[in-house]
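Taken from a larger complex, these chains appear in their original positions, while the remainder are omitted.
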Amino acid sequence: MAERILVQGNEAVGWGAVSAGVEAFFGYPITPQNEITEWFARELPKRGGVFVQSASETGSINMLYGGASTGRRVITSTSSPGWALMQEGMSCLANAELPCVIVMVQRAGPGQGTTRHAQMDYFSVTRGGGQGGYKNIVLAAASVQENADLVQLGFHLADKYRNPVVMLTDAVIGQMAEPLELRTLDLGPLSPKDWALGGKGAHADGKRRVLSCGQGQVPLEPYTTYLQFIRVLDQKYRTMQEQEVRYEKYHLEGARLVVVAYGYCARVSKEAVAQARKEGLKVGLLRPITVWPFPYQALKDLALGGAGFLAVEDSLGQMVDDVKLGVEGKGEVHLLGMLARHADTDAGMILPQRVLQEIKKVYPGGH
Amino acid sequence: MAERILVQGNEAVGWGAVSAGVEAFFGYPITPQNEITEWFARELPKRGGVFVQSASETGSINMLYGGASTGRRVITSTSSPGWALMQEGMSCLANAELPCVIVMVQRAGPGQGTTRHAQMDYFSVTRGGGQGGYKNIVLAAASVQENADLVQLGFHLADKYRNPVVMLTDAVIGQMAEPLELRTLDLGPLSPKDWALGGKGAHADGKRRVLSCGQGQVPLEPYTTYLQFIRVLDQKYRTMQEQEVRYEKYHLEGARLVVVAYGYCARVSKEAVAQARKEGLKVGLLRPITVWPFPYQALKDLALGGAGFLAVEDSLGQMVDDVKLGVEGKGEVHLLGMLARHADTDAGMILPQRVLQEIKKVYPGGH
């Protein structure tokens, strides 16, 4: 039977990466993800892996690029201001089709904002920040266990598609402690990384790729035109949308109101939904596990079944757009955003009672 | 009568900025916006203004920050890879509520992509790239004259809202030549910049702002809590959405199909719409001039009137999401994206014939 230990969500990221056979971590400390950096510093070298503390997130993302290009399983971790510094690098990694995992523990912005939790980077994470409209698979964890499991899944999907994968989480999940089952997921076989640097003369075929993030002075091999390259990306993104959508259903059967939430807000919302059910309201929760690709079809089906929707997110309104894009006007869509934070202190979270209150307010036909 | 000269779209940016009383330009050369940098280098110093060539776009955006904080009318200009490097700075400018204008001439990505035109940065421009989900007003020019006029309008709105404004354009508009009427728009009065550095002892009131992009070691003055600050931003963004939506209507009366396009694709689409009208099809064009805030209500009204929609954009599909968000499932929404480029060469544009062909294909009830 698998071992269970009590750890923080941020530490679980490390355990998940080790289960996935991570070989190198590159990162720079930033609140509220510091426990991730510290975990890799302490634990990875003992296990034969490499830990590198960069001097900035611009450094981290380029180290990740360097490490990924040698064919290694590499990871970095950051929070929102660091994420902004990684935007050019992310776009270049997408262009070079290099597999890697970026863990993103959201905090509040804009600018340096506060060091506390928030969910304000949904757009730049799911729409491809920086330049060029590329796409990342974005996995959104809502528990300590998922912080570990989704990192494993992330490495697998990154290799499968030769694409960066973002594991999106937040400070509330990162700093809570829960039991973690140490387990290696069976995710199936992968092709050899024959596009990368090889050892011992194994790659005498002359087919190695130029890993370029530009067209011009260097060729865009193996593609011969820019449009050909874009078609390949487009096809890849379509395949992801068809095959990689993941979400959790909770009390969706017969729901007249569907709460949609990810990350810590999904946990808070689950509690509110459970209470609402106790009080006789037909309320359910749809929790996207992939926020890109987003479970549009599931939302549309629920809307066609007559449900209304309440998006709960700790921002001024970002994921709610994806809910609307899924629902396509077939049902009401409401938003409970960050202004609903409990205001006693700046650290005020959106609390279950507040979600319950909003559920009652927008419940179809009133309550 | 106003003077008219024949200039390129990129040069018109300079003329517009001068009409707006621009005081300093900070920028780094990048194709396809080089004519902008060159224009300011050549023309601004002669007019008493300052031209600074930065060493990178990270430099430009921070110089812009420095200049804006002294209360000057400042501008920068870049293209997509440079835009990515500006993401952290943009978010900090939004946090510090500093007025400035960023001209963004889109080129193809991801990574360094190509130096040619595209419309692939719509998401990071309209959703607030980097971190923190802030908002910029984004003005999208579709002619040489608009490249000048919208820069003027941009300076006005930036000052009015103490917020960065992005003037979004593309390489096709930037490199075409058309007659430009040199004119100073009458945009109404503005409040004095009493939040900035003053001269001559005028600011002895001790009320100057701390222009911070962080909370922590320095105060977030004049706000006392983070949530208070977010409420101010939220209210500002709502006001912009209520008061600043701008768009052009073309043959919308009785239209059964509405083409939605911005930038060069709007011009191409206009030609296709004109031809379709000649052929008896009830087709119109809605051209957003502000892509944020987006003309959602106008689209919804058209949808409620029975129209279908065709989004035409030179990307894999970004603005089409805003069309869907406006239409809310009240009408069909189709996309003609960058894979429809004429493929003879890499520089292939989406051409009017191709748009016309798609109009006929998706025209309600067939054709």
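Every chain is named by a letter (A and B) in the order it is written, and numbering of its residues begins at 1.
The definition used in the following text is that a residue touches a chain if its C-beta (ideal position, glycine included) is under 8 Å from a C-beta of that chain, and two chains touch if they have at least 3 such contacts.
Predicted model only: the values in this text are computed from it and were never measured.
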item: Whole-assembly copy number, given 2 chains displayed; value: 4
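One rule holds in what follows: only the chains that are shown with their structure count from here on.
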item: In the complex, subunit B residues that touch subunit A; value: 80-81, 83-85, 87-88, 91-92, 94-96, 108-116, 120-124, 127-134, 212-216, 225-227, 230-231, 233-234, 237, 315-316, 318, 321, 324-325, 327-330, 338-339, 341, 343, 346, 348
